[in-house]
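What you see is the complex with one protein chain gone and the rest in place.
Should a chain be cited, it is by its letter among A, B and C, assigned in written order, with residues numbered from 1 in that chain.
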Amino acid sequence: MRSFLALAALGVLGAVLVVAVTGLEPFGHYPGPYGDVLAKVVPDERHTGQLVAATVFDYRAFDTLGEEMILFAAVCGCAALLRVLRSEHEEGEGAPARPVPSFAARAMGAALVGPVMVLGAYVVVHGHLTPGGGFSGGVVVAGALLLAYAGGQGLRLRRVGSITLLEGTEALGAAGFLALALAGLIAAGTLLKNFLALGTSGMLLSAGTIPVGNVAVGLEVAGAVALVFAEFLEQALLEDPE
Amino acid sequence: MSLLAYLVAVWLFVVGIYGVVTSRHLVHLVMCLSVAQASTYVLLLGIGYRKGGQAPIFGDIPTSTPVVDPVVQALALTDVVVGATVSALLLALAVQAHKRFGSVDPDELNALRG
Amino acid sequence: MALASLAVVVPLVTAALLAGTTSLHARRVADVVALTAAAATAGLCLALVTRSSDHAIVAWLGGWRPRGGVALGIDLYAEPLSAGLAGFAALLTVAGLLVAWHQVDTAGHLFHALVLTFLAGMVGFCLSGDLFTAFVFFELMSVSAYALAGFRVEERAPVEGSLSFAVTNSIGSLMLLVGIALIYGRTGALNLAQIGAALGGHSPDALVAVAFALVTCGFFVKAAIVPFHFWMADAYAVAPTSICLLFAGAMSELGLYGVARVYWTAFAGPLGPHAEALRDVLLVLGLATALLGGVMCAAQRHLKRLAAFATVAHMGILLCGIALLSDAGLAGVAVFVVGDGLVKASLFVSVGALEHRRGSVDEAALYGRGRELKALGTVFAIAGLALAALPPFGPFLGRAMIEDAATKEGLGWIAPILVVASALVGGGVLRVVRTVFLGRGAVPPRHPACREAVAEETDLARGRTPSPTIATGTTLLVLGLAWGLVPGLIDAATHAAARFTDHAGYAASVLRGTAASAPAPAGEAPTAAAWLYGLASGVLAVAFALLRTMPEGPLRALHSGRIGDYVAWTAVGAAAIASVFALTLA
Partner (left out) sequence: MTFLQATCLVVVALLGTLVVFTRDPLRQAAVTGIFGLGLAALFLAVQAPDVALSQIAIGAIVVPVLVLLAMAKIREHDE
């Protein structure tokens, strides 16, 4: 009954949407003007050729601010929803040990942590020159932390205090991006306004606040993703209350 | 042919929602939602594409080269993050639902009705 | 200039600081810091209201002003109505945090951080002059809200309610985003004023109509307009009391604000010639929502669900006010939002207090057990009468202005329907006074949803109601009652609404930086007919309260609690609205 209702409704909705999209310019004929204006002004005004980075971290930086805060709120939300309640408890000492990864797997994991971490950092700091940036790079760094875990080096997250550390990193990244936005307000009179020297296009230290924003976002994303991984892992290790 | 990208977007949207309606497993439901979410990426990038345009990064190409729209890419980036965060939250809720109800069938969650 | 930016950034910075120090366990410090931030946000928004009383404040973030009519960056746009709504949300946040003062489990400072990101989302959404930015902050609000609704994870109901909430609202957000993408594909613009300029002057085609339909549906999901309303009772019944009052008083209203904002900035030009058709569709939806919400409210035995369906009914009344597409109607909506929001927030606080004192929210289980709680019973009774729009309180003034505006448009016949809807809501609340606080009359049957054990939200086990809760609940109610008596309110609201609907002035102030000279029409006090309608709905509410059972028909069975059903209805609603818009507006 429900699926028939849904089929009929979605059939109609799909048909209406098809009619609507026929009103769009044909594929391959972007009408502008927004993107074209940006393509014209960014290289001179922002000293970077990475139009997407300039859009994300300057012209539409407020969206990115909101996006980072969505990520932040979601991480707070996951941490709150998965918090360990008093009625629950961690596996006791006598609980069966989880299978230990083989030596080869651990060695592989450990050997990869460093290079993957470096790769992530590289992607983050080159965000104003090449594709990638804070978001992709941050996830890669979080992936490195996961590898470290898979390598058997970070068991018992809560006890080691790494969750607190990750929380701190995440909040620091979020606060960092907010601070960058506020610095624009203080130094240049407008929220999110660039206040750093633009430098020479193509150099690592150029494009003003864009690379700084990338680093802040990278920190936040790395902390956030790793934190969510940690929360889910901790749940998987919990005993359910019966 | 010029409509293919948009039609694929419409299809993903519709089929994703159909999956959500008929889903019998919360984790499956979350994945269906992400399929519907993917329709917005395809639609946005399809709209911003320009025939023969290069990626909007003037590194090795002169700044007079025609490029595809950077704005939709910025929007899609935000969209990807939003989709992922919602998935993470829903998965956290699915884990809790399993703890409280002993089931992940959305039709067997029955604490509320009427 | 900086005021608008700070109103968004202050709660966000505070949230980041609180979350970063979550392991310090300094609970009262977190309470005070969060309260200060929310109060500061409210102050900033109210300062924006006064500063923008002559001409709107446009803040171009990053300093990127538009060139040749093309917006390069994002603007925040503050005028009395938008800044006022943001300020109202901030005030309710202060109230919510006060109610949460004695909430036991706040998961470190995560609860406070989430409340503040929720607030920042609402403020950013209200002030955004850019369609996609509005979407981003709408999502910030939503994501925080999902987590807050499910905050009491130790129980079953919050998990289920939060899941329904998150899934249906995510689908709403998707529709909104598809609509935004379609608009961008047509205009190449995201700035609302620029979209309005690009769309204006062309007669709308299917693309424009469907895009507007999808944006509207996305907002309607949040506003719980029929048939997108199913999730609302489930989410509101399970959230902590402190959050319920924010949801009912501010979040739902923001959905309708979104529709109004997008219509009057971007679509009023192209859709203007089809305003009649649009009005009919919105009116049908509004009246259906008002009646369904009223019937379901009166049929409830679960007090939090009762309050939630009261919200649904009032969303319907608000939509009717917007549907008139007139300044006078919108002015009534603005007045109603505040008056009704305050009273409803106080009702949620009172239900929370009752739950705290008697350990239940089931009317049957509570029968006669509220006899000693005289003060609380009085609050319930006054709230019931005010929600029934009895003159001269806040909700009455708003509804009266909507009714008079409707009469002016030749739609006087909707007034009696709104009377019935309000009376059903007020009757439901007054019936609770009869059964719980007076212990008179028929015993209501038990409600299946009430069998859930009610966990303690506060650490004072069944003792007195915490004094911050009493103070907050009473203050909210008194403010809601007094709202109808504020001198000059009608003129101010009418002026603000005229500014809000002036799309040419909006475009000029955003794209060309000229201070629009807004027309300043005088408002009109409620007519005798509106007073009579107000009295009638008060009397009718008392009559409903005395009835043994309320007719509910098969409606209740539709509210099955199943996510799949809810999403199916969402698809039905979207398909219907999109096809009707495509046929009549294009």
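Just so we're on the same page, contacts are C-beta pairs under 8 Å (C-beta built on N, C-alpha and C of every residue); 3 or more make two chains touch, one makes a residue touch a chain.
All figures in this text were calculated on a predicted structure; none of them were measured in a lab.
Engineer: Please provide the labels of all shown chains that the missing chain touches.
Structural biologist: Within the full complex, the chain not displayed touches A, B.
Engineer: Counting contacts across the full complex, list the positions on chain B that touch the omitted chain.
Structural biologist: Per the touch rule, chain B residues meeting the hidden chain are 1-2, 4-5, 8, 11-12, 15-16, 18-19, 24-25, 27-28, 30-32, 34-35, 38, 41-42, 45-46, 49, 53-57, 67-68, 73, 76-77, 80-81, 83-84, 87-88, 91-92, 94-95, 98, 102, 104.
Engineer: Mind pulling the chain A residues that touch the left-out chain?
Structural biologist: Those residues of chain A that touch the unshown chain are 27-28, 52-53, 123, 131-133, 135-136, 139-140, 142-143, 146, 225, 228-229, 232-233, 235-236, 238, 240.
Going forward, only the chains that are shown with their structure count from here on.
Engineer: From the C-alpha centres, identify the chain that is farthest from chain B.
Structural biologist: C
Engineer: Roughly how many whole angstrom separate the Cα centroids of chain B and chain C?
Structural biologist: 27
Engineer: Would you give the residues of chain C that are in contact with at least 2 other chains, written as numbers and ranges?
Structural biologist: Residues 132, 136, 139, 143, 146-147, 150, 153, 162, 178, 182, 184-185, 190, 562, 564, 567-568, 571 of chain C touch two or more partner chains.
Engineer: Could you tell me which residues belong to chain A and also touch two or more other chains?
Structural biologist: Expected reply: 2-3, 6, 10, 13, 17, 21-22, 24-25, 30, 32, 34-35, 38, 60, 63, 66-67, 70, 73-74, 77-78, 81-82.
Engineer: For chain A, which residues are in contact with chain C within the complex?
Structural biologist: By the definition above, chain A touches chain C via 2-3, 5-6, 9-10, 12-13, 16-17, 19-25, 30-35, 37-38, 41, 58-63, 65-67, 69-70, 72-74, 76-83, 85, 87, 164, 167-168, 170-172, 174-175, 178, 181-182, 184-185, 188-194.
Engineer: Contact residues on chain A for chain B in the complex?
Structural biologist: Residues 2-3, 6-7, 10, 13-14, 17-18, 21-22, 24-30, 32, 34-36, 38-39, 43, 49-52, 54-56, 60, 63-64, 66-67, 70-71, 73-74, 77-78, 81-82, 129-131, 135, 202, 228, 231-232, 235, 240-241 of chain A touch chain B in their complex.
Engineer: Applying the document's contact rule, which stretches of chain C touch chain B when the two form their complex?
Structural biologist: Residues 132, 136, 139, 143, 146-147, 150, 153, 155-157, 159-164, 166-167, 170-171, 173-174, 177-178, 181-182, 184-185, 190, 233-234, 237-238, 305, 447-449, 452, 556-557, 559-564, 567-568, 571.
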